[in-house]
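Excerpt of the complex: some chains, original placement.
We just call them A and B in the order they show up, numbering each chain from 1.
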Amino acid sequence: MILILQSKATDDQVDHVIEKVESLGLKAHLSRGTYRTIVGIIGDESKLSEERLRSIPGVSEVVPVLPPYKLASLEAHPEPSVVNVSGVQIGGGHLGMIAGPCSVEDADRMHRIAKSVRDAGANLFRGGAYKPRTSPYAFQGLGEDGLKILREVGDEYGMPIVTEVTDPRNVELVAKYADMLQVGARNMQNFVLLTEVGKTSRPVLLKRGMSATIKDLLMSAEYVLSQGNPNVVLCERGIKGFDTITRNLFDVAAVPAVKALTHLPIIVDPSHATGRPDLIPPCALAGIAAGADGVHVEVHDCPEEAKSDGPQALLPDQYQELAKQMRQLAELFQKTISPLPEALA
Amino acid sequence: MILILQSKATDDQVDHVIEKVESLGLKAHLSRGTYRTIVGIIGDESKLSEERLRSIPGVSEVVPVLPPYKLASLEAHPEPSVVNVSGVQIGGGHLGMIAGPCSVEDADRMHRIAKSVRDAGANLFRGGAYKPRTSPYAFQGLGEDGLKILREVGDEYGMPIVTEVTDPRNVELVAKYADMLQVGARNMQNFVLLTEVGKTSRPVLLKRGMSATIKDLLMSAEYVLSQGNPNVVLCERGIKGFDTITRNLFDVAAVPAVKALTHLPIIVDPSHATGRPDLIPPCALAGIAAGADGVHVEVHDCPEEAKSDGPQALLPDQYQELAKQMRQLAELFQKTISPLPEALA
């Protein structure tokens, strides 16, 4: 850490800062400039709390020099991680192609949609059985019945399945059925839930919160990693913006910005990011061009009957067309798309 | 609802829209303008899903005419609600004066701080036993031991206590000790948690999420209300902004904007909103001038030793000075501050 003292810091305050640092078993390196005094702290920074240092009288700013997300950092793991979802790889040159409806609905529809996205080239099937809905009066998901449908459909078409978990009490149950656990944007800083999914061995799809900085996202990933689960895939799905023309603001630069800081894979979700079917294909392609390790797209065969988020789903034909373009881009950028696994792990 | 069709909507699409509306048992009222066709839907709007309507081909925009938060709306309850927290009233002309440290720490310190804020005029004592921390390596709170300390301190100084609950599995436990349950900003859309606190009879302090619109906040309150718990107090605590000069962006206009839509009380939290002790007093006063039903301030007697959020706490003396000014403003605006209850409920 580096402490920048206030221009009016008194000699007593400077002495107090140094004592404080030394009382923690660290060395303080004083540098008096023309206008400001700087204290460099030498030693094991992990013992220090930025907040407490900022509370010491006379301290103006605290500049950390090490990232606070240790396990997620490139310093800890310089090579890109590859996350294996029951045989489908994401990261390190492998693109995850996740598709499916927002919510799990009746089994027939799930079969139809799964078949269509599998035929189009998706290698992971998604659907929500527990839906975090803004309104208490909206459809909340089919619960365990939905999980059963998902599992059956995944098995039939040979696709690993991804589904959201919203309640720490359900983590074990969801992990029994699903190949990958999704933590949604609204739960990105639900640390209780992160801790529970960190205790499982299922890969986790961690969506960025709407007001989360990239550092916040990595800190949330760190919660999962620090519990012993190294299989985290990040997801940029749009942040809060001021223009209501799109549902959220797709921060495509987050893809390379994340890759400059962490070894974890990052995919994009243009469905939630834009909320408009006409914008999903260009944004999906933009995501791959920016280096994303996969694309998550909502697909429904009759959006006006969808139990949730119909307006942001592609029709199966539209997904097929998009998937073709995504494969062309993948080839251009020398990315691989895992085939469906022989057998689900 | 009003549906505005796309300028290119075909006659078939218009017919399909009308059929759809009528199939739901509602009447469609068609109005063909020079450039656009409008469909007014007449009947019980609560049967309709805005999302599904937006997914019908040819529909451009859906304009709801009723607020989706039914119980929270002024239509449902035109007079301001007064929430009673074990004898201390908030709302309807009564100001809640909540003060205390960010985290519950050792009992001696809690006693000292509680005494100081009670003597200054606070009528509710706060402290966190379960702390949602950005870093998994930071202090996570004392847990049930912290709740015990809080209860003991509250009883000794006759102050009802407010504390955060972060885990649906702990709601019952926390409700056993606390007079008011806080749901923090990061959990504002943790619908599982909202549902659980809605099942208790404890008053709930619901903090606005950092990227939540006012409508989002009211929808989250609706979750609690719809479970049968009518005692919700909202809290503006700063939203995400682009200027790093303050920790968050204090949206003081949210106070009167919320009051134009709901009967629920709303208080302000200038500690989290600004993250700077020098800005807490002016923003606390601004909140009262804007009509807030209370002020939540973090107070610590040695911020550099605080286990969390030291930089945004006032010292006891500073709080005493602020409380005096808040009382003067309250008098000017003819607001009342409940005295401490004879006995805690």
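The criterion applied here is as follows: contacts are C-beta pairs under 8 Å (C-beta built on N, C-alpha and C of every residue); 3 or more make two chains touch, one makes a residue touch a chain.
Keep in mind that what you see is a predicted model, and the values were worked out from it rather than measured.
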Assembly size in copies, with 2 chains present: 4
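Please note the rule applied: only the chains that are shown with their structure count from here on.
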Between chain A and chain B, what is the separation of their C-alpha centroids in Å? 27
The residues of chain A that touch chain B in their complex are 20, 46, 49, 51-52, 54-57, 68, 132-138, 166-169, 186-187, 189-192, 195, 209-211, 216, 219, 222-223, 226-227, 239-240, 303-306, 308-311, 313
